[in-house]
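After the structure tokens below, expect a handful of questions from me.
One protein chain omitted, others in place.
For reference, chains read A and B in written order, and residue numbers begin at 1 within each chain.
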Amino acid sequence: METENNASNIIEISDLNKWYGDFHALKNINMSVKEGEIIVVCGPSGSGKSTLIRCVNFLEKFQEGTIVVSGTELTDDAQKIRKIRSEVSMVFQHFNLFPHLSIVDNLSLAPIWVHNETKEEAREKALKFLERVDIKEQAEKYPNQLSGGQQQRVAIARSLCTTPKIMLFDEPTSALDPEMISEVLDVMVELAKGGITMICVTHEMGFARKVANRIIFMDEGQIVEENDPINFFKNPESDRLQLFLSQILTH
Amino acid sequence: MKQQNILSQVKGLTFRELLYNNEVRAFFFQVATFLLIAGLFYTIIGNLFDNIEARGIHTGFSFLKNRAGFDILPFLGNYLQDYTPESSNLTVFYVGLINTLIVAFVGIIITTFLGLFIGIARLSNNYLVAKLAGGYIELFRNIPVLLQIFFWYNIFINIFPHPKKSFSFFDIAFLNQRGLYLPKPILESGFSLVIIAFVVGIILTVFMKRYFNKKHDETGVYTRTLGYSTLLILGLPAVFFLLLGSPLSFDLAVLGKFNLKGGMQVVPEFIALTFALSVYTATYIAEAIRSGIEAVDKGQKEAAAAIGLTQTQSLKLIILPQALRVAIPPTINQYLNLTKNSSLATAIGYPELMSAFGGTVLNQVGQAVEILGMAMLVYLFISLSISLLLNIINKRMAIPER
Partner (left out) sequence: MAVNELQTTRKPPISQIGAVLWLRTNLFSSWINGLLTFASLYLLFITIPPLLDWMFFSANFNFGTVNILGFDIKFSEVMADNDNCGREAACWPFIYEKIYMFIYGFYPREEVWRADVFYGLTALLIVIVRLVKNYKYKNKVILSMIITYPIVSYILIAGGFGLLPVVETHLWGGLLLTLIIASVGIVVSFPIGVVLALGRQSDLKVIKLFSTIFIEFIRGVPLITILFMASFVLPLFLESGTNFDKLLRALIAIALFQAAYFAEVVRGGLQAIPKGQYEAADAIGLSYFQKNALIILPQALKISIPNIVGSSISLFKDTTLVLIIGLLDMLAMVNMTSQDIYWLGRETEGYATVTMVFWVMLYSMSRYSRKLEIRFNTENIN
């Protein structure tokens, strides 16, 4: 289905509603993302922010509303899902690297099996991205031999290997020890400068201030407020955002 | 709650979209599987009826009413059902069922004590005891249980003496080729009162426990109840027993010229089967007990000591509840295995369900589908009941976690 919206909107979410059983997890979400935009989504835990971005690559099914990703409307359709997942990649809170495969095999898996690249091409590309996240020397090791920060950088490299148009980050630093957070954020800042479309669910407000084009605040399954970084922090309108900011910025 | 059903989703889709829709695919895949399996059953059952007709085999359950016409090794099932060759095939079913249950019952009791003993011995700090228990487990676990059944049965047939030369235990019990001869209890009128007294004793004990627990909760005064419990459970029936003039006597087996007369004969088939199954299953129960005890963190014992509990209290309140949580489920599973393995009696002719009914009756009647179906249903019923029990236990014992 073609959209009549502005063609530069790479993601278009309208009237999205999702339930888990009786629990109304997402309520009437409307948002759009332009190509190259960096969006940060924040909010208290259980506010539906992870659920929202997991709907974008159809890891979660939704009951009402539409999501259009680069011109393709998301339905429970094997071909469409495969197409969208090859254009949208995701970085998880717990890395979710495949522990039985070496680092380089982790990276080349999707190119080989989903994008039908040759083993050699895939490997070459994998090494290139490993170099980009500064971890090339670990290529033949296995995930459990690396530190959390290294694992998350590998996970980012893995999601770059499929040359995605959009990257989703689901709290990429929440499971990391404090001293490892910055190495991952550095890589993400690098990526943001490279012009890729990003949606990040994160509590790293410093990161948000530095690179986000827009920050979205969610609570109880709704988008409460969205704004550019400067006004988001300076002039929060809703009480809930003020409360949230006061809690998160005091320490 | 909002739920879209498959129809509302499918509406208005093009053919290509239908082809790739995951819901539609899942639906058709399931329908196809269903049809495949239904088709398989249809063919199988069609063939079955054709074959049955071609071979002139009877169908239905009327054979259950027919005369069985064969002897069954005399054991509990025969006595309880008053079995004679004139009895019906249905009676054979009951005889077999009773004999299965008695093996399971006696076997479970023996294997529990044996397993508990070996499992605790395995963890003994006495080097020799621990090694012996380990040796027991390695020895009996790694020999197929059917071989063990044959072996013990063979000991009766080939090694134990003729009845004339029976091993005698103080002239009360005798052991020979024909089995074990025990004194036969003869219940006289009034003995039922003793049994009632026993049951009443147990009920009173439960109430007493509740009372003292409540007292403990309310006043903080703890009362030891072991003495009272013994008095109620054992003393009460004993008093009745004496008051009624000992309404129980024993018929002892007496060594005659050629054979033992009187007493209660326990056939060698039963002993070999029960012994082999108990010995074999005990190796698994011992391991379950051991892993249960080992699963309790060492820190728990230290913490219990640190808050000032005595050794007994620590065992009763801290260690055992955690150890049992690990040990009980596999132990119950082993009870089930023992019960299922009792069907190996077929090999030595102990007349339990698979031997008497699934074996002899099947050979005579030939209605394999009905007979094996009935036998399988019995085992399934036992298995499912035990699974249900396990689920309940697991639910009650589960420790709430985040």
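Going forward, contacts are C-beta pairs under 8 Å (C-beta built on N, C-alpha and C of every residue); 3 or more make two chains touch, one makes a residue touch a chain.
The structure displayed is predicted, hence computed values, not measured ones.
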{"item": "Candidate in contact with the missing chain, chosen from A:T75, A:Q138 or A:T162", "value": "A:T162"}
{"item": "Contacting the left-out chain in the complete assembly, out of B:L80, B:M376 or B:L389", "value": "B:M376"}
{"item": "Contact with the hidden chain (one of B:D71, B:E138, B:D171 or B:E188)", "value": "B:E138"}
{"item": "Which of B:K184, B:K261 or B:K340 contacts the chain that the document leaves out", "value": "B:K340"}
{"item": "Absent-chain interface as seen on chain A, which is shown", "value": "57, 59, 78, 81-82, 85-86, 89-90, 92, 94-100, 102, 109-110, 113-114, 142-145, 158-159, 162"}
{"item": "Where the unshown chain meets chain B, residue by residue", "value": "26, 29-31, 33-34, 37, 44, 47-48, 50-52, 54, 124-129, 132, 138-139, 141-147, 150-151, 154-155, 157-159, 340-341, 343-344, 346-347, 354, 358, 362, 368-369, 372, 375-376, 379-380, 383-384"}
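The rule is simple: only the chains that are shown with their structure count from here on.
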{"item": "Residue ranges of chain B touching chain A (in the complex, touch as defined)", "value": "1-4, 9, 17, 20-23, 25"}
{"item": "In the complex with chain B, residue positions of chain A that touch it", "value": "17, 19, 21-22, 63-64, 75-81"}
